[in-house]
Structures are given as C-alpha cells and as structure tokens.
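A single protein chain has been removed from this complex, and every other one stays in its place.
Right after this comes chain A.
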C-alpha cells in the first residue's frame, strides 16, 4: 500500500491511478529508502549547495509535509527533479527521484500541472533517455510517465510510442505482476481522449491486451485491468467501430462471461458491451447476436447482483439486442443468407417467432429455398453451414409438419441420417435433432 493510512474523513475523488502491486511496491520501497549519500554528492559537486538544501527538505518527510514543501515553490522543485533525472550516472538518485515525483504527481495537482509539460520537454530533448535506464529504473520511470500522461496530453510523440512498445513487451511477461503493472499504466494513460486514439493507432498494446484476455493464466485482477483498458478505448466511437474485428473481442468476452470469475470482471465486460452498443451499434449488433451475447447476459441476469451498474448494463444490453434481433430476423435476410451458401447462426435461425411466420415460405417457387438448403447439406463445406442447414430443416418440419413428405421425396432424409455420424459434434447434434423431428409424427398420421 502507498504510504498513506486509511482516512474516512475526506471522501474526495478516488486517486487518479492505481499503479502498485507487490512486485512494484518492493522496488519502490527499495528506491525510496535507499541510503543515498547526498552530502557526499554535494561535496563532489554533482549537486549544488542550493539543490542539496532543497533535497534535504524532502528526504524522509511524511507525505503531507512533502506535498507542502514542493507546492511552496513548484518551479524550483521541478528544476530540481529534472536535474536529478539527468544524473544517470547514479541510478540511486534517479530512482529516488522517480519515486518522489510519482508521489508528487499522485498527490499534488498543482505540482503536476507545472511539472508535466516541462517533463515532456525534457524527454523531447533527451531522446534516448528511457532506453538507457536499467530494468528497475524503467519500471519506476513508467510510473512517472503513466501518471504524467494521465493529466496532460503527451507532447512527446516519440517517447509515447517507445513507451507503448515497452508496455506491450511487459504484457508478454510470464510474471503476472508485471503484466498487471503494464495494464495499469496503460489504463492511466487512456484517461485522456487523445491518448486513446494514439494507443489504438499504435496497435501493439490492444493486441497484447486481447492476448491476455484469451490466455487462461490471467488472474482476475489482470483480466479486470485489461478489460478496463478496453472499456476506456471503446468510449470513442471510431474505436468502438473497429474494436471487435482484429481480435474477436466479443467472442473472447463472452467466453470469460460464461466462466466463473469476479464480479468486477463481469461488470467490465457488461460495460464494454454497453459501450459497443451505444457508440457503434451498426458494426457490433450483428456480431453480438451471432456470438449469443444476449444468451450469455441472460444467464448472468439469473444471479443476484448487488451492483446497480451491472443491473442497468444488463437491461440495456438485452433490450437493445432484442429489438435488433427482431429487426434482423426478416425473411429477406434469411433468404439472401441461404442463397449465398454460407450459413451461420444469425438471429433468424434460432428465433421461434421467425419460424412460426416463415416456415411455409420455404415452399414457394416449387420448394426452391428448401432445395437450396438441401444443397448446403450436400456440399462438405464449413461445418457451421452444415449444422445450420440441418437445424433449419428441422425447424421447417416442426412448424410445417406436412414438410416431412417433401424431405423424404427429395432424399433429404437420407442425407440427414448420414450426417448423424459426422465427425463434428455440432453437426451430429443438429442432425439427430432433425431426425427426431422427422420420426416423431410417423405414428400420429
């Protein structure tokens, strides 16, 4: 935990960023309490007497005193810290400075707004600064840089890109804590709109985030922060439009939603779905229906939730999807799908309402659509297509029982029975279902 105690009397806004976890905390503590021979440095001329005086005013002081001291003269302390940053020959000093600046940025808005632009300027002037830091130094720098980007739009594009590459590398680490730290830094940066577009354009970070979500080794904290980053990204309409495609994000999230995890992870997933529906409905509704988001959310709805936001997200998602599902279950869309030869689980196939209304329509034109459906059964194309075709024939018979004789006449029954022994389980399931429907009324006639 950072060096502040629990206080219940000032309930202000939450801290701007959470950047600590056990791995980082230990590095931070080491840097903070390192025994640095300040006086020695002053004598050997690395620090001026003035600077030594400023440093001694902040060493070892508790947080509120520290805050007061630096706010008393932001300019002087900014210059001091930048000077300390530049003493790369002495990593102790540099790391200590990083830690103190992180404290300052977390606790003093006044200091932050003065310091950050000058910090970006410093980075612009020292292009290779980051590369030359050691491993720990990089982590501590990351804290500072992430916090800086939280408040002020980054005016140093090169550093921005370099930093994103660093974060995405951290995200591939086997140490979950480092991954977590990287996602937390990213989340801090994504606070500002401009950065969201920058991060999305750069691309490597979102890609890694998706990989984290896909992997099974991610713990719930890591999942939460990765999702949090995506949530922040999807607030921007252009990003929400493209968010799903590159990584099948919706599919991944549905998978997590069906597994057992923490409340906050579910909450984030629902929040992201909500954003996708609000900011880019046209691009996402169809995919969501395809991936059965509505089913997954309905499953979640059955549980008891204490969280208001979760409940409202769920209501919103389900109602939006229902409306569009009806809209998308028109017969014309179904027809064009059949004729295209590529069948997938679009809303119409599973909708009872659809079949009640439209089963008979398959008879028109001398059963042309029915025959097309059968054609889909015969070609050994993609398994989903076969499964869907089986299912549709089954639905046809269910809602239009006279259709059975048609199926028999065209030899479709034969084919379906063949498919009952197909290697793909989904196809076997659908074929079995359909055969069952074919059989059931035989002795009712």
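Here is the rule we use: a contact is a pair of C-beta atoms (placed from the backbone, for glycine too) under 8 Å apart; a residue touches a chain by one contact, two chains touch by 3 or more; residues count from 1.
Following the convention adopted for this analysis, contacts and distances are computed from a predicted model.
Peer 1: According to its UniProt record, what is the protein name of the omitted chain, chosen from "N-acetylglucosamine-6-phosphate deacetylase", "T-complex protein 1 subunit delta", "V-type ATPase V1 subunit E" or "Glutathione S-transferase"?
Peer 2: "V-type ATPase V1 subunit E"
Peer 1: Among A:224, A:354 or A:396, single out the residue that touches the unshown chain.
Peer 2: A:224
Peer 1: Touching the absent chain in the whole complex: find that residue among A:67, A:267, A:391 or A:404.
Peer 2: A:267
Peer 1: Of the residues listed, A:133, A:167, A:213 or A:232, which one is in contact with the missing chain?
Peer 2: Reading the full complex, the residue touching the unseen chain is A:232.
Peer 1: In terms of residues, what is the contact footprint of the unshown chain on chain A?
Peer 2: 1, 6, 13-15, 18, 191, 224, 228, 231-232, 235, 264, 267, 271, 307, 309
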